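Quick one: structure below, then a few questions.
A protein chain is absent from this complex, but the other protein chains hold their places.
Read from first to last, the chains carry the letters A, B, C, D and E; within each, the first residue is number 1.
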Amino acid sequence: MKTVEEIKAAIEAAVPDAAVEVVSNPSPSGQHSLRLAPARALEVAKFLRDDPELTFDFLSNVTGVDWPDKEVSERVKVTRQVTKVVDGVEQTVEESAEETRKRVEPGFLEVVYHLYSVAKKHGPVVLRMRTVNRTNAVELPSLTPIWRSAEFQEREIFDLFGIVFTGHPDLRRILMWEGFKDYPMRRDYVEPDDFEYEPTAHDEVLKRAQEHRNREQATPAAKERPPGAPAGNGETREQGLIAE
Amino acid sequence: MLGEGIIKGLLETARNFAGSYVSKERLTTVQYPEEREPLPEASRVFPFLVYDGSDWLAGMRCVACQICEKECPPKCIYIEKSADKKPDAVGKPQAYPTRFDIDISVCMSCQICVEVCPFEAIKMDNKFELATDDRFGGLLLDRKKLAKPNEYYHQIHPTEAAEVDARLAAERAAVEAKAKAAAEATAAKAAAAKAAAEKVASEKTATEKASSEKNTPSAGGGA
Amino acid sequence: MVSNPYFALAVLFVAGLAFGLGPLALAWAWAKFFSPRKPNPLKNSIYECGLVSKGDAWVQFRSAYYLYAIIFLIFDVEAVFLLPFAVAFTGLGAAACAAMLVFVLLLVEGLAWAWAKGVLTWA
Amino acid sequence: MSGMNVPATIDQIFILFTNWVASFFPPAYRPLIGVLLGVIGIISVFPGLFALTVLFERKGLGRIQNRYGPNRVGPYGLFQPVADGVKALIKEDIVPFSADAVVHFLAPIVFLTAVFMGYAVLPVGRNMELVNMDAGLLFFFAMSATSELSVFMAGWSSRNKFSLLGAMRAVAQMISYEVPLLLSAVVVVMIAGSLSLPEIVAAQAGYTGVWPHWYVFTPWGFASFIIFGIAATAETNRSPFDLPEGESEIVAGYFTEYSGFKFAIFFIAEYLAMISISGISTTLFLGGWAAPFSFLTIVPSWFWFFAKVMMFLFVFIWVRATLPRLRQDQLMNFAWKFVLPFTLLNLMVTALWRFMGAGWERWVVSTAILVAAYILMGRTGLLSKHIGPRSYRYAE
Amino acid sequence: MDQQLKIEMGEQGIVVTTLQELYNWGRRSSVWPMNFGLACCAIEMIATTMARYDLARFGAEVFRASPRQADLMIISGTVTKKMAPQVVRLYNQMGEPRYVIAMGACAISGGPFKQGYNVLKGIDRYIPVDVHIPGCPPRPEALLEAFMMLQKKIDSQPLTGNERPRFLDAGAPGEFPVPEQGEHDLEPPANNLVWPVAAVIR
Partner (left out) sequence: MSVLETKMERPPDWNRPTDLQPHGENELLEVSMGPHHPSTHGVFRMDVTLDGERIIRLKPVFGYLHRNHEKLGEGQTYLASMPYTDRLDYFCSLTNNWAYALAVEKLAGIEVPERAQYLRVILAELTRAQNHASSVGFLIQDMGASGTPLMYAFKEREKILDLFESLTGSRMMCNYMRFGGCRVDATPAWLDQTRKVVAGIPAFADEFEALLCENEILMARTQGIGILRPELAVNAGVTGPLLRASGVDYDIRKVDQYGIYDRFDFKVPLGDRWDVYDRFMIRLLELRQSLRILEQALKDIPGGPVMDPKAKIRGFRPKPGEVYGRIEAPKGELGFYLISDGSPNPYRYRVRPPSLINLTILEEMCIGHNVADIVLILGSVDIVLGEVDR
């Protein structure tokens, strides 16, 4: 099989303004990937599938990855103009110094495609695409028209990461229910706090349970309930005691 | 011919029907509450805590290092460490768990706690008849319920327990040997120190003596 | 009246009815005295694999039944005609049998025609 | 008592008992008593047989599947059906709010009553039938057709989609297998010359050597018997024709919305229908209550009847344990394109049989025609649908 | 039931006692489970009905697919928040008397998947559970044991009096509200009639 660089060259020969970048992978697996520009992705994908030498007819895996905004602190060499008194005269000189800067690298969402060839029995080739940011309406082109196998996987990414795939024939939530608002696989997703009555002995859970209990007792519903109303199958259950 | 395959199938089932009256292979039911298949030795259900000797609290191998609590994938272990210390299996003073809970309504029987435990303190039980109608009380095992003697461990996993015991014994022997060596070393050191000290002392006394001797005349002289 | 065979049938009919209704009445009484029925909109809604049933089940069902029903009717009538013939068959001559054969063959032809026309293709 | 024939007494013991009970009443009431006792007999014996069948089915299935089956409730699990009955009685009866409550209620009752009516004409032993009707066979078929109607009632009234599908399947099945069922019985009527079931039994009486003159031992009779068996399986919704309740496809089919004892009634009625249709096949093809060998005639007739019925039931269970279900279009195709033509052919073969006299030639000719037709039709049927075993290739 | 008790009850009303025994015997001996599998535990549930363990010995191999005809719901596996309304609805559609076995860690508490955002932390937040079987998955024998425990429980339920089970009590609710799927979570997160808020005593 061709190396990633060769494939890149082939793509660039076929789709001139493809703007493919090689992303190297430092792990021993050596699966380097190609980053596509979303604008030309469909053409590149079509080329990869139909090129007689490559024939990546089998799209195995489609994944989303969330890269949240991250604060990078780096040491930068800066040159700045400083007014100094040199030889008794005040002048502006350029001086280079090192300083620690904090900047926020803007986050993005990424989609990773793993391609194999069934006809030629080679692979994988890894394709990646990035969104511009992490808002709720980020768009990427869908590769489902090229490979049907992307259909459910892209729906899943839409469901869990919130990437909208343009050109997808049936983009609906797949795993969560219709009407669910969040994107749970994003790294900043906060899941609903429903451990409150969990009877495990973990302290934080117990604390939350206590808080919940206080909240619950303040609600009118709890007051309406007759004391000792049958709970469970007839027997009045001892209110879930955790005692030692 | 139409119907041939059907007849073949019918013969097959008939064979099984008749066979169920004669062959054990064709009547595989184990009538559970009365008959039981012996569990394989490796069989695992939920963890328990091993203790040595007869007193479950004193002999508990667990030193509340909380590794298992951290490594437990579903986070079903909860440990509180004691403030004081008691001697462990080896004899070293160690902390012990004042609280060791396993929520078996969460536990996934993965055995990772056993793998990561450096003290051979937590092992897998093979008792599976734990059904209960008590959602909370019945399914939260505290350290009292979890503690099982080493003999029980030997009973359910004999090979493994023997290995563990050998390992522990070796460790203990090593520790003892080390302790002994250390003790000897300390003794020797102490002796050496003593000797040195004595020497120093003797020298000192000698010098003192000398000095005193020296001094004495002067003192004497002074007197 | 009693010797009439239909009397026995009537008795059996009543008994069969009682065999069904008796336990139902008993079950009703049990529910009345001990185990109260608690109908509620959730319990008495239509079962559809755990979901709320959408749309009505009473729809006009496929028309293919119509053709089958007609063929069925023809052959059932044929069978009714055949039964008296069959009862008398042992005493009949070859000519009468040939006549009957023509009758049967006519129907067979009808079946063959329906078959050839694709009526008997249940898609 | 020297003049008394002991086997004959045992054979007629129920008749004698009835007469004995009736003798306590004024003569005018005696026929009434006879009828009542007969009805009581039917109402008690066949449901008892139902309970046994259910138990044996569950145990038999168990044995076929290498396990025991119910064996804990009572000795050897004998009380299992009783417990199920008690459970069904106390179970809550749910009628969906949107269902047609009247029809929903009537369907099981109609089913059960119609099935019971069928037993009226069934000769369960020598002189043991409730009604000796001239058109007994016709009456029986009329009643068995009613049961399908009630299945449709149940499915339609529930207003459940799965029930509806089940009901529609039941209708399709009924209209397809009613005809072969009737026509294969016509064959017997042709030779026996009567629609009365006792007379059909009588027509099969007698032995050649030790062998009985049952219709199943003739080529046309055997063919009819097989067709009748297939059609009967379909009529009673038994596997592999259990489409109306096809559990793996349409949940529980027409009785999806039935609970409590109404569901139990469906259950009972289905098994009773199965028993009664086994009884009819026994009567038509297996000589009814006649002993299988001439030297066994001392065993009472009712024993033989029930033994043969049990044998049928065993086959039903056996087939259920082995075969997967047919699909609806296959079921219809099989009925209209294989069974019906074959039945019509069999009709003609039967006529030929009568006209060929008593020689051995008629055996050869009718067997040859039927076997040839069977093989031909079976092959073309399978080939036209490209159905058959396959061989497989391996990647190099 | 010991002899003394029997005599006492006999004085009170032999009819009720006999009826109760018959009633409980019938219920206990003919528990038909619902053909209802959720996840991994369902496979062990199937294994329990298979030749090796043979649930049929107890008369319980009649798995009915329709909830109308089933007595026992074996919650065999993880109940997700997407599935929970359906489970509760199915439970509601079963005829009384009905029982629930929560099989496996997931059904009891969410089990190993407890931390998941789509996993219900125990089915007994919405419906009453009779027997819990811990294990992941419990062995088939454990299910059989739980089944026998359920039978014992049925046996101990009186027909009349204050101790009678919920479904014999006209005042007790027969309906268990189906939770709604909200924008972030199920609403309400639990049915307070069956799931009392835990009191924390330490």
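Here, contacts are C-beta pairs under 8 Å (C-beta built on N, C-alpha and C of every residue); 3 or more make two chains touch, one makes a residue touch a chain.
Owing to the predicted nature of the structure, the values given are computational and were not obtained by experimental measurement.
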item: Displayed chains contacting the withheld chain; value: A, B, C, D, E
item: Selected from D:Leu130, D:Met143, D:Leu165 or D:Ile227 as touching the chain missing from the view; value: D:Leu165
item: In subunit D, positions touching the absent partner; value: 61, 64-67, 161-162, 164-165, 168-169, 239-240, 242-243, 246-251, 320-330, 382, 385-390, 392-395
item: For subunit A, the residues touching the chain missing from this view; value: 25-29, 31, 57-61, 63, 65, 112, 114, 118-119, 121, 124, 126, 144-145, 147-153, 160, 169-170, 173-177, 184-185, 187
item: Contacts of subunit C with the absent chain, listed as residue ranges; value: 48-51, 54-55, 57, 59-64, 123
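Methods note: only the chains that are shown with their structure count from here on.
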item: Given subunit A and subunit C, the chains that contact each of them; value: E
item: Central chain of the complex, centres being mean CA coordinates; value: E
item: Chain of greatest Cα-centre distance to subunit D; value: B
item: Intercentroid distance (Cα basis), subunit E paired with subunit D, Å; value: 39
item: Whole-Å gap between the CA centroids of subunit A and subunit D; value: 65
item: Touching two or more other chains - residues of subunit A; value: 199-200, 240-242, 244
item: Contacts with two or more other chains, residues of subunit D listed in rising order; value: 65-68, 89-94, 251, 256-257, 260
item: Complex interface listing, subunit C residues touching subunit D; value: 2-3, 5, 7-9, 11-13, 15-17, 19-21, 23-24, 26-28, 30-31, 35, 37, 39, 41, 43-49, 53, 56-59, 61-62, 65, 68-69, 71-72, 75-76, 79, 82-83, 86-91, 94, 97, 101, 104, 108, 111, 115, 120-123
item: Subunit C - residues contacting subunit E, complex; value: 34-36, 38-43, 45, 47, 49-52
item: Partner subunit C, residues of subunit E touching it in the complex; value: 23, 66-68, 86-87, 89-90, 92-93, 96-97, 159-160, 167-170, 173-178
